[in-house]
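My structure is below; once you've seen it, I'll send some questions.
With one protein chain held back, the other chains of the complex are shown just where they sit.
And then subunit A:
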Amino acid sequence: MSNENFFFHAFIYLAAAVLTVPISKRLGLGSVLGYLIAGVVIGPFGLRLVGQEGQDVMRFAEFGVVMMLFLVGLQLQPELLWRLRVPILGLGGLQMVANVILLSGVGIAFGLSWQAALAIALILPLSSTAIGVQTLTERGLMKTEGGQSAFSVLLFQAVAVIPILALLPLLTTSPAAVSAATTSSSLAGWQQTLLVIGTVGGIIVGGRFLMRPIFRFIAATRLREIFTATALLLVIAITLVMQIVGLSPALGTFVAGVVLAESEYRHELVSTVEPFQSLLLGLFFLSVGASINFNLVFGQPMLVLGLIVGVSILKSGVLIALAKSFRMDLSQSILFAFALVQGDEFAFVLFSFATQTNVLPEQLAGILIAVVALSMLLSPLFMIAYDRLIQPRLITQTEDRDADEIDDNENAVIIAGFGRFGQIVGRLLLANGYSITVLEHNSAQIELLRRFGWKVFYGDASRIDLLYAAGAAQAKLMVVAIDDSEQILEIVDLTRKYFPHLKILARAVDRRHSYELIRRGVDVIQRETFESALSMGVEALKLLGVRSYTAHRAAQTFRHHDEEALHDMAAMEGDDSALMARSRQLSQDLEQILQSDEQEIKHEVDRAWDILAQQKEKK
């Protein structure tokens, strides 16, 4: 592909996406459908702006799916996987078994050989992770019971692709092709197995022990683009290795993601990889749209239509029946089924693999690919039907359920900065049973904290994408406890702009900084040294012979007054011109505190508690 050509095609793809997706989103159809339609429009059966090279683009864009599974893995911690083991194995496994039995039965009844019927029955039940996850997240349904169950099934399927790939060559009707297909890996069966175990094990061990030091080293350079490059390098390296050993790259990156989900770089990795993943995934949907062979569809419209309807009914029937037997209520069962009704992007890979190995005739595979692509095109429509028709009717039943949704590691409190200040806040919250998400910029500090068993994530909290990845959209409180005054203001501004629902608790470095924070309307402001200095003052008073309780109360009065004065002066500051204020600030600060406090304390003595007590005794 020449340079000009490359730019021309990039222009076509991007223009199609930019024109179609926002419209589709605005119409409530979701982004996936937008991409697919854009693909059809620019494809060989639309405006013919892309032709054969669409296949290359698709192969490239499949990398988006690989990245998506890396991200899915990153957001899944081993604990969560373990907690979902019942739906993953139960729902996922049963879904597969039931569909394979039913579909192969139907295939044989229609006169296919059992091998071909079984091959089709293994491929068609798979559902697209890309579409499923995207549509569920877009609608905020990911955390509902139905959403979580759908996700569990998708996870099972992601792993199931591997044995299916291994099984397909065994179903061939012409043995000659087997040798052709298996020459790619000239190893014996047990060697192949060892290789697979070795590779996956290597990713787990490498991810656990090798990647953390590397990321720490990279993070210490504080060069963002190098961190990005490292993250991409990791994903690409795993993809290459997996391709060499003949495994699904998606599985490899998924495993790497799960391993790294435990590390402090989780949120940083998510926010780094996400933009690439989203773009590539969009490209992938575009090329799926462009690759639908409408000649085949229009050649046998009734067959294609029948297949789509038949397969959809069968799949959703199985899913709803399963959901019911797992005690989900009706609306969640339907959501679960509709999220999984579409075919899978892996089906394209598997069908072409099945033709290569002579399991399926090319004609049939072509039609089935079209069926899968069209079912992907239709799946957003199912979700729209769910949104508009089903959910409103069943909403009363789901209301209670939504409240105690499965938690997906998003905590209610985000603490930015976990040094001397943030640690105390965090420890108090943890001791009282509240879980927190901690962001820290200093990789040496993270290393230390992790050694003591703290869960801390690497990242600069003044980056909006990182805050998203840390769950700021779902959190309730944002504790800004870093020590850089400028950066605190920056984080406060960002939080107020992008997450106005968050209550902000900010550390104030000095008086001037407090004014800035007060003027920004920060909910809670705490001067970093004020409370400890005040306590020291109390101790000093006590050593001077003041009774402990009196000293304590004097300190409280002082605090109360000082905070009032702080707010007054912050308000005054706004009236003055900025320059005047700055020049007078420091001297004014000190003078005003001393003067006003002296007055106030005198005042306070008149009605102090011990005076009062004496009066009462006289009574």
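By definition in this document, a contact is a pair of C-beta atoms (placed from the backbone, for glycine too) under 8 Å apart; a residue touches a chain by one contact, two chains touch by 3 or more; residues count from 1.
As a convention for this text, contacts and distances are computed from a predicted model.
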Q) What protein name does the UniProt record of the undisplayed chain give, "(Fe-S)-binding protein", "Thiamine transport system permease protein", "Rare lipoprotein A (RlpA)-like double-psi beta-barrel protein" or "NAD(P)H oxidoreductase"? A) "NAD(P)H oxidoreductase"
**Q.** From A:520, A:553 or A:567, residue that would touch the chain that is not displayed
**A.** A:553
(Q) To test your reading of the contact rule: which positions on subunit A touch the chain that is missing from view? (A) 553, 556-557, 560, 607, 609, 612-613, 615-616, 619
